[in-house]
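Not every chain is included here, but those present sit where they belong.
Chain lettering (A and B) follows the sequence in which the chains are written, and residue indices restart at 1 in each chain.
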C-alpha cells in the first residue's frame, strides 16, 4: 500500500476500507479487497455454491459486481475524492470456472470529472489464472460536498 | 406467459424457470423471475440490508446482476436455444433507492449468432418507479450441442 512513501494514501486507503466494510452486498458475496494502490484495486472472491449459475460456473453477476466495485475504488484512490460508477462495458471471454475469481482494475486516464478505468477478471484453477472477462468503465469523480450528501460514492 | 396461444413457449418457459431455479447466486440475491414472454424478461428483487452499499442504496452489483440475467433470459425465449452473455454496457442513471429493484429486458434484434437486448432498471419507492439504469447487451446464441457440453447457457 506504499503508505510509507505516500503518506496521503494511507488516509485514503483507510477510508476506502471503512466504506467497503459497510457494503452489505460485499459481505453477502464474501469478496475481499485484497490490493489497493494509487490508481489500482484488486478484489477477489472464493468459490461457493451460492455464487454459481446452473452449470457450476461463477455467475456473470458476480463478475459484474467485482468489476463495478473494483473500478470505482481504483478511481477513488487517485486523489481520495468520492467516486461513482457512471457506466461500464463488460465482455465475458470464457466460462468462469475454478476455485477463485480475481478482478484487477487500473486507472487508464484520471480525470477531474470522469476517470477511465480498465478491469480484467481472472478465474483460478490449481493456481493457474485464466482470463475470463474484460471491462472498460467511466467513473464520475465527485467533489466532497456533493458526495457527502446526495450521491453514492465508493470512498 | 401466453402459454395458451403459444404452445411451444410453455416448454421454453418451463426450462428457463428450471435453470434459473438452479442458480445459486439468484437464490443468494433473492431475486425473482416475475415475467417471461417471447423476447421479454422481468426480474425483481426486494430491498434487504445485504444488497446495499455503504449509503443505503442498492449496490451497483445487484443492478448488474439483474441486467446480466434478464438480458440473457430474454434472448433465450426467442427460440428456446441456449444463450450466453457475450457483453453488455450498463449506465447507472441515479442512486437505486427504494424498496424494490425491477429489471425489464426486451430483445431489440433477435439473431442466429448474436441477439441484441436492451434492459432498463427501475427502483420503486411507495409504488412509484424511477429509472435508475439502462443497458445494452449482446447475447451469444448457441446451438444445442455446444450449449449442453462446453458453455454456460441460461436456458
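Operating definition for what follows: a residue touches a chain if its C-beta (ideal position, glycine included) is under 8 Å from a C-beta of that chain, and two chains touch if they have at least 3 such contacts.
None of these values were measured; they are calculated from a predicted model.
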| item | value |
| --- | --- |
| Assembly copy number, counted for this structure file with 2 shown | 4 |
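Methods note: only the chains that are shown with their structure count from here on.
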| item | value |
| --- | --- |
| Whole-Å gap between the CA centroids of chain A and chain B | 23 |
| Contact footprint of chain A on chain B as seen in their complex | 19-20, 22-29, 48-55, 57, 59-62, 64-69, 72, 84-92, 95, 151-154 |
